[in-house]
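Removed from the display is one protein chain of the complex; every other protein chain stays in position.
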Amino acid sequence: MSDQTVLEVHRYLPDEDAEPRFQSYEVTYKEKWVVLDAMNHIKAEIDPTLSFRWSCRMGICGSCGMMVNGEPKLTCETFIRDYHPDTIKVEPLTHFPVVRDLVINMEDFMEKLPSVSPWLIPAEDEPLEDGEHQQTPAQVAQYQRFSMCINCMLCYSACPVYGLDSKFTGPAALALAQRYNLDSRDDGHGHRADAVTAHEGIWESTYVGECTQVCPKGVDPAGAIQMLKLSYALDWAKSLVMPRGGRT
Amino acid sequence: MSQELTRPLPRTWWLKKASYFLFMIRELTSLAVFAYALLLILALWTAGADASFSTFLNSPVSVWLHVVVLALALFHTGTWIALTPKVMVLWRDDERVEPDLIAGVTAILFLMVTGGVLWLTLA
Partner (left out) sequence: MEPGTRRQGRGSAFWWDEAGEDLVRRRQNRLPPPPHPFQTSLQFDGVTRYDEWFVTSLIVADGRCQGVTAIEIRTGEMHSIGAGSVILCTGGGGRVYPFTTNGNIKTGDGMALAYRAGVPLKDMEFVQYHPTGLRGTGILITEAARGEGGILVNNEGRRYLQDYDLGLPLDIKDPNHPHKRTMELDPRDRLSQAFIKERAAGRTFQDPDGDYVHLDIRHLGERTIDRKIPMVRELAVRYVGIDPVNQPIPVRTVVHYMMGGIDTDINCATSLPGLFAAGECACVSVNGANRLGSNSLTEILVFGARAGVAAVDHAGQVPPPSRQLLEAARRAEQARLEDTLFQRNGSGETVAGIRADLQRSLEEGAGIFRDQQALERTCAIIAELKRRYQSLALADRSQTFNTELIAALELGAMIDVGEAIAHSALARTESRGSHQRTDHPHRDNDRFLKHSLAYRGEGDPRIGYRDVTITRWPPSERVYGNV
C-alpha cells in the first residue's frame, strides 16, 4: 500500500536473547515526517520498548545518528519521502558496539576527544583584566568550519579505517584538533603534536574521504586531517633544519 | 553488565559502496605504478641488450599493459589534483579561495609539466 511506510528496525535486547533481530513496523505514510518522527510514533503508539537516543530534532545535538538503509544519517534530518515507498531499514551506527536496539556505546569517542586537547591553550596566562579576546572575521573564518562539529559520530561510522582499527583517533577528534590549531587565540599546536601524530592519529588516515561525505554539518574532517598531515610534516622538516624553532 | 553486540567489518566492506570501491582502486594504483617502475628499471638495466625483453616491450600485450597502467596512473593523478585544495587552503580576507580554482591551477601545471616532458622525450 503506497500510503504506508514499513520500517525494519534493528532490535537487540541483551537481557532477553543473545542474538539481534529485525522487527518490522508499519506506520501511515506522512510526507512531512522524518525517520525520527516515525520512530517516536512507534515508541508512543506501537512498541514502547524500542530504545534510541534523540533530543533536539533539528540537527544540532547530534544524538539521533543511526544507519538508514546502510548509510549513517541523523534521523531527524532524514525524510521518509526520500525513501517512499521502499522499506526503510534502521540500524545502530556501525563500528560501535551495540548496547541495545539502536543505542551504541560511544565511550571510545568520549576518550578520544580529550586526547587531542580540544580547548584553547593560550600562549601565556591571561588575567581577566586584559579584557576579551578579539578576532577579525578573517581569523574566525580560518577555523569556523571545523568548529561546526556536533559530535554525532556519523563520520566514525563511515570511516573504514576506524571500522578496521578502533584505535584510530578518528575524523571528528582530529578535525577538532585542527579547529583549535587554527584558532588565533590558541598556541597548542605543539602540545597536540603527540596525540595527533601518534601512529593511531593522522597517519592512520588514508584519505578515504567518506567522513566528509556523511558529515551533516559540512565540517570536512578529511580536509582537516590532510591539513594536519601537511602542517606537522612541515614541522618535522623544519625541526631537522632548525632544531630549536620553526613551527608551522 | 549485559553483553554488548559487536559487528566486525566484513572483508568485503569495500564492495558495499561505489566510493569505497573507487578508494580501493586508487590505493591499488600505487601497486601498478610500483610495478611499472620496476619495469622501467629493468628496461634501463638491460638498455636494449636483451632481445626477448625488447620483443616483449613491443608486443601488443605490452601495449595494452601500458594503456592500463597509464589509465590507472592518470586516475591516481586526478585524485591527487583533487586533494590539493584540501591541504592548500588559501584565503582572500575572510573568504576562501574557490577550491576548484586551486585544483584547476594544479591540473594546468600538471599538463604543462607533462607536455614539457613529452616534448623533451619525443623531440
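A and B are the chain letters, set down in written order, and residue numbers restart from 1 in every chain.
Criterion: a contact is a pair of C-beta atoms (placed from the backbone, for glycine too) under 8 Å apart; a residue touches a chain by one contact, two chains touch by 3 or more.
The structure displayed is predicted, hence computed values, not measured ones.
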Hidden-chain contact residue, picked from the options A:23, A:51 or A:166: A:51
Touch criterion as defined above, residue of A:6, A:103 or A:164 at the omitted chain: A:103
Missing-partner contacts on chain A, residue numbers: 13-16, 32, 43-45, 47-49, 51-52, 54-59, 61, 77, 99-101, 103, 105, 110, 113-114, 117-120, 132-140, 144, 147, 176, 183, 185
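Here is the rule we go by: only the chains that are shown with their structure count from here on.
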Inter-chain centre distance, chain A versus chain B - centres from mean C-alpha coordinates, in Å: 30
Residues of chain A touching chain B in the complex: 12, 14-15, 18, 20, 70, 94-95, 97-100, 105, 136-138, 140-142, 160, 163-164, 206-210, 213, 220, 222-223, 226-227, 229-230
Sites on chain B touched by chain A in the complex: 2-7, 9, 13-14, 16-17, 19-20, 23, 27, 83, 86-87, 89, 91, 93-96
